[in-house]
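Sharing a structure, written as C-alpha cells. Questions coming.
The other protein chains are all here in position, but one chain of the complex has been omitted.
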Amino acid sequence: MKAKAFNLRDIFGDWWESATPIQRGITRTVVIATFYALPFLNNPVIDTPETSFKSVLFYPLVLFALMAVGLNVVVGKSGILDLGYVAFFAIGAYTHAVMSARTSLNFWEILPFAMGFAMLAGLILGLPALRLRGDYLAIITLGFGEIIRIIAINTEAIGGAAGITDIPGPTPIFGFEFSVMDPRPYYWLTLTLLILVIWGVLRLSHRKPGRAWEAIREDEDVAEFMGVATLKYKLWAFIIGGAVGGLAGAIYASKIRSIQPELFTLNLSIMILACVVFGGMGNIWGVILGAVLLGYIPEKLRFLSDYRIIFFGLLMVVMMNIRPNGLMPRKKREKFQEKIS
Amino acid sequence: MDFSILVTDFWSLTIDGIVVGAIVALVSLGYTLVYGVLRLINFAHSEIFMIGTMTCYLVIQQFGFTGYEEPLPLWKFASLFLLFGLTAAMVSGVAAVILEIVAYRRLRVLGASRLSSLISAIGASFFLVEVFQKLSGAKNLDFPRMISKEPIFTFSSAYISADKILVIVGAGIVFYILNRIINHTKLGLGIRAVSQDEKTSILMGVNVNRIISYTFLLGGALAGVGSAFYMVFYETTKANVGFLIGISAFTAAVLGGIGNVRGALVGSFALGLFQQYTSAVLGYNWKDVVTFVILVFVLLVKPTGLFGESLQKARV
Amino acid sequence: MLLNIKDLHVSYGKIKAIKGISLEVPAGEIVTLVGANGAGKTTLLKTISGLLQPASGSIEYEGKPLSDIKPFERVVEGICQAPEGRGIFPGMTVLENLEMGKFSRVAAKSENAQDLDMVYNLFPRLKERAHQAGGTLSGGEQQMLAIGRALMSRPRLLLLDEPSMGLAPKFIAQIFEIIQEIKKQNVTILLVEQNAAKALTIADRAYVLETGYITMQGSGVELLNDPKVRQAYLGHGA
Amino acid sequence: TGNPAIYFQGALTGPYQETGINEANGVILAIDKYNASKPKVKVEYKSIDTQASGANSPALAQKVVEDECAIGVVGGMYSGETLAAVPIYEGGKVPVVSPSATNPALTNKSAYFHRVVGSDLVQGPALAQIAISLKSKLFIVDDATPYGKGLATIVKKTAGKIVVGTDGVTEGTTNFTSVVSKVKASKATAVFYGGYYPEAAIFIKALRDNPATKNVKFIAGDGVLDGEYIKLAKKNAEGTYLTAPGQPMEKVAPALAAEYKKKFNRVHGLYTLEAYNAAYVLLEGIKAGKTTRDALNTWLGEAVVKVNGTTISFSATGDPDNIVMNQYTIKNGQMVWVKRLS
Partner (left out) sequence: MTKKLLEIQNLVVKFGGVTALNEVNLHVNEGEIAALIGPNGAGKTTVFNIVTGYYKPVSGDVLVDGNSVLGLRPYLIARMGLGRTFQNIRLFGDMTALENVATAADALNKSGLLSALFGLGRSRRDEKRSMETAQSLLEFIGLDHRAHQMAKNLPYGDQRRLEIARALALNPKVLLLDEPAAGFNPQEKVELGDLILKIRDKGYAVLLIEHDMSLVMKISDRISVLDFGQKIAEGTPSEIQKNQRVIDAYLGVAEDAS
C-alpha cells in the first residue's frame, strides 16, 4: 500500500465519496445558500474598504468567475492558449446594447442572441485552430480580441469610441427588480447562471467530451488516432467558451448601462487567463477560487491606492512560485488497488 | 482608401518602416530567444525594454543634459550615445536575468506548466510597470534632442536624417554581432538543445541554467540597445511604453516563426514596412486589423511562421 | 575502481526505486546490469549521470565523490550516457545531434572529423542521413544516433541503457560487437540490457537487480549459467 | 452618520493623476474655506479614485451611494468614467456636478447630473471655427478615446469642406510617421488633434521635424491644454491653437490661484477652478439648508450662484446656462489666454 499524504483535498474527497446522497445534498445546499447569502453576510473581515462590497460581488467576483469557467473550457480543458477572451465578453455586451436599442426585445430575449453571436465568433476564431497549434494560435486569439475592439471603436453605427449609453437593464423576473442601484439581483442572477454553467461543464467533463478535450490536451496526434474528432472538439471548446463569455458580457452591459470599447482591452483577457491559471488550470473549483481571489484582492487592497497593483503583481509572482500549478490544481485522485491474483 | 500615397510617398514610408522595423526587431529578438530556449512567452520582456528607456533617461539626466534643443557635435553625441546605449543594454540584460531567476527559475525546475510561467510573467510585468509608474509620477518622460533631425539628404520622397541612419546602421551592426554569437559560439547550439530536451542537454554537458541566463542576458541587452535607438528616435518614454511595442515585437516574432532568430528579423521588418504602408493607405487604426488578418493567412499557409521549424507535426 | 557505489538509495517522491545498492565498476571492464522492468536500472544510471539525486549513499568516481561534480560537468569528467528513450534532439539534424555529443569539449577540428568518421563507420546509416532532422528518424536509427552521440564525447565511462532496444536482429549482434570494440579503446562500460543472454556473454562482471536491490552478482559467465538467472531473464524454462 | 460629505470622483493615481489631483485639490480648497466660515453644518471631503476608467467607476459610485453621508459628488473627471457611474448616482439620487466631463452623451442622461462646463458640442464648433478663420486645409487626427474621437467627429462635421483628410491613432502610440506622411500627402495647412497632451506632444514634434509639414498650424482641444504639453513638445508647442471650456484661473481668480499655490505647494491646473466652482455650488446649497440628496438636487435645478466672476445655473438637462469657451495658445513656453470665444 502506498503511503498517503495528509491533505485536505483527499480528506474531503474521501468523505464526499463515502457520503450518502442526503449528506451530499445537505452540503450542496449549505454551500450554495451561503453564496446566495453573501450580500447579507457583509462584515469587516470580508468587506472591501473603499468599494461597495455588494457591487464587488457582482463585478468583478462572480462575473470573473463566470468568465473564468468559460475560458477554462478552452485553456484548461483542451489546452489551447486563448489571449483574446475579452472579445466574447465584448460581443455579448454589444449585442445587448445594440439589440435593446434597435429591437423591442427585452434582456431575457436578447440573451440567446448574445450567446449565439459569441458562439458564432467562437466558431470563426476556432477555424484557424484547425491548422494552428500552441502559441501560434495564441497570437491569433490575441489579435482577435484586439480586432473586435478596434472595429467597435471605428464603427459609428455602434457608437464608435464613445460607445453606447442608456442600455436598459433586465425586466423584472420572478419578482426580482433589476435597478442600477442594487447590484444584488445581478449578483444572484449571475450566480445562478454560474451554477448552471458549472453544472453543464462538469457534466461535459465527466463524459465523452471531457475525455476528448483532455486527450487533445495531452497529445493531439494520438487523440486523433484513437478516433477523437479533434477538430470538432477544439471548435466546440471555442464555441462553449464563447457562449459563456457572451453571456457574461450581456449581463455586464445590462448592469453598467453604458459601454465603451475601452472597457474591453487585452488586460481583461489577461486577467481572466490569470484567474484560470492562478486558481488551477482545468479544475473548475480552482478556477473559481482563482477568479474570486484575483477579483477580490485588488478591491480589498484599494486602501493601498498607488501601491495596490505593485503588490498585486508581486503576489502573482510569489504565489505562482509557491504553488506552480495554481492554488487548486487539476489532479486526478488516484486510487491504488492491490492486485488480487 | 487612397493608394496614391503609396506612389507619392513610397520611399518615405519605406525608410520609416525600416527604422520602426529595426527597433521592433531588437525587442522581438528577445521574445524569440527566450521562446527558443524555454518555449515561454516572456510577457515581461516589454518591461525589460521599458527599463532600458528609463536607463537612457536617467543616464542623460545624470549628465545634466536636460532639455536642450541644440544638437550636439557628432563626437559628443557618439560618446554619449555609446554611454547610455551600453548602460541600457547592461541594465536591461541584468534585469532580464534577474527576472528569470525571480519569476521563472523555480517554476522551470519544478516542471510547472508553461502557462504558470506566463502568469508569473504577467505578475512581474504588472509589478514593473506600476513601480515605474510610481517612480516617474505616471508622467511621460522627455528625452533631449541630441542629434539633428534635419534631413541630410533626400531620396525621392524620403528625408534621410542622422537619427534614421543611426538606427538603421546601428541595428545592422548589432544584428551582425548577434549572428556571430548565435552561429559561431556554442551558445546557439546550447539554446536549441535546451529548448528541445532539457534533460538530455544535461547529459551532453550543457549547463542549462547558464545557457538560460545567457539567453535572457542577450535578449535583455538587445532590448536595451533597442531602447536607446527608440529614445533617440522618439525622444520620450513612460512606464507603460513597452506595451504597444511589445505586442508588435511579439507579433513579428510569431510571423517569422517564433524561436527562430532569422524569423524575428524578417518578421519585424516585414511588419514595420507593412504597417507603415497600410496605415498610410487605410489609416493608422486599421493597421492592426490588417496585420492580424495577414498573420492569419500567413499562418494558415505556413503554420509555424515564415521560418519556423516545421516540427509541429513530428512523426509518431 | 572507476566507479564505486555504496549503499545507494534513490526515490521518486515517496516511491523508493533503489533501496540500498552497492556496486563496483572496475576501469576497462564491461559491467552488465540485468533485471525485470521497474527494477531500478534506469534509475541507477540516471543517478550516476546526475539527472537524479540520491537520497543517501555514495558514488565515487575515480576516487572522488560524484556529488561534488555538477551533473552537466560529469561529461567533462568522462561520464556519458545513451539514455533510455534515446533523447534525440528532434529538431536538430543528425549531424547537429552528434555535435551535441562534443558540447562540453573544446576539440580541434581534426579531432572532430576523426570522431565523426568513427561514428559514421560504425553506423553508415547515420552518414546517409546526416542532414535529416533527428525526430524523423526511425526508431532503430534513433538508437544508433544516441549511441553514436555518446561516443562523440570520448567517454571514459559509458552508460548504455538498453542499447539493443528497437534494433534489428542482425544489428543487435553488431551492437554487442561494437560494445566490445569500444571497450578495447579503454572505455569502461556500464550496460543495462533486457537481452540478458548477449549482455552477460560479453560482461566481465554482472549484477542482477530486483525491485531496488541487488540480488546476485558475479562474472558474466557465472550468472549466465545460474539456473535462477536462466529461468527469470533468459526465457528458458518459462 | 456624521457630517454630510462631498465626494470627488476622478483619477488620483495612474496616468491621469495630474489633472485629477488638481481637480481634487480644488474641491478640498472649496470645502476647507467653507468649513472655515463656521457654517451650521460642516462638510466632509471624500474621494473615489477611478483612475479615470469606466471599469472601476460603477463599483466605486455604488460605495458613494451606500454612504449615507454622501450628499453630492464633484466629478467625474473624464467622460468615460462618468458615463459608467451616472446611472448609479441616478439610482441613488445623488446630485452630481462635473467640472470637466464634456461628452454630449452625458446630457439628458439623468436628472441628477450637472456640469459647469460646456459640452463638446460647444467646443467642437469653436475649434472648427478657428480652422476656418485660418483659411486652412484641415487634416483631422483623433486618438480613439471617447473624448478625442468624439471631439474630432464634431470638428469634422462643422469644419465641412475644408477637411482634406483624417486619420485615427491609438492612445499611447509614439509612431506618428505614417500620419505625418498622410498630412504631407494631403497638402493640409492645419492639423486638428483630438486627444490628450502626451501623444499631441509627440505628434507635433513629428510634424515639425518633417520639412514638408514644418509649418502646419496645430489645433487641439482642452485635452492638450496642459503644462506637460509644453514640457514635452518644447518649442514645437509654440503657437498651438487651443481651446478649453474652462477659465484661466490666474486671470479670473488670481487670489484663489495664489491661495491654491500656498496651500498645496503646486500650481493649479486646468479645471482646478471648475472643480472649485462645482464644489462651491454644492456648498451653497448646503449652506441654504439643503442637507439631503433630494433637497440639494431640487435646489440645484433652481440655483443661481455667483462665484469667481461667473454665474452658474443649470438648464433642464444639467448643462450650464452660461457657457464659456476660451482660446489659448503657447507663447515663450507659457500657456497664454487669447480670448473668450463665447
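The chains carry the letters A, B, C and D, assigned in the order they are written, with residues numbered from 1 in each.
Keep in mind that, in the parts below, a contact is a pair of C-beta atoms (placed from the backbone, for glycine too) under 8 Å apart; a residue touches a chain by one contact, two chains touch by 3 or more.
Values in this document were obtained by computation on a predicted structure and should not be read as measured data.
Looking at chain A, the residues touching the absent chain are 200, 203-204, 207-209, 211-212, 214-215, 218-219, 221-231, 233, 236, 330, 332-340.
Residue positions on chain C in contact with the hidden chain: 34, 36-38, 85, 125, 132, 136-141, 143-144, 162, 165-173, 194, 196-197, 232-236, 238, in rising order.
Quick note on the criterion: only the chains that are shown with their structure count from here on.
Relative to chain B, the chain whose mean Cα position lies farthest away is C. When the C-beta contacts at A-B and at B-C are tallied, the pair with the greater total is A-B. Mean C-alpha position of chain B lies 44 Å from that of chain C.
Note: centroid distance chain B to chain D, computed from Cα atoms, is 37 Å. Multi-chain contact residues of chain C (touching two or more other chains) are absent. Counting partners per residue, chain D has 13, 144, 168 as the residues that reach two or more other chains.
Interface residues of chain C facing chain B in the complex, by the touch rule stated above, are 49-51, 70-76, 80-81, 83, 87-92, 96, 99-101, 103-105, 133, 135-136, 149, 153. Residues of chain A touching chain B in their complex: 75, 81, 128, 131-136, 138-140, 142-144, 146-147, 150-151, 153-154, 221-222, 225, 266, 270, 273-274, 277-278, 281, 306-307, 309-310, 312-317, 320-321, 324-326.
Put simply, chain B touches chain D in their complex at residues 2, 4-5, 8-9, 12-13, 16, 19-20, 67, 69, 133, 137-140, 142, 149, 151, 159, 161, 234-236, 238, 240-241, 243-244, 275-276, 279-280, 283-285, 287.
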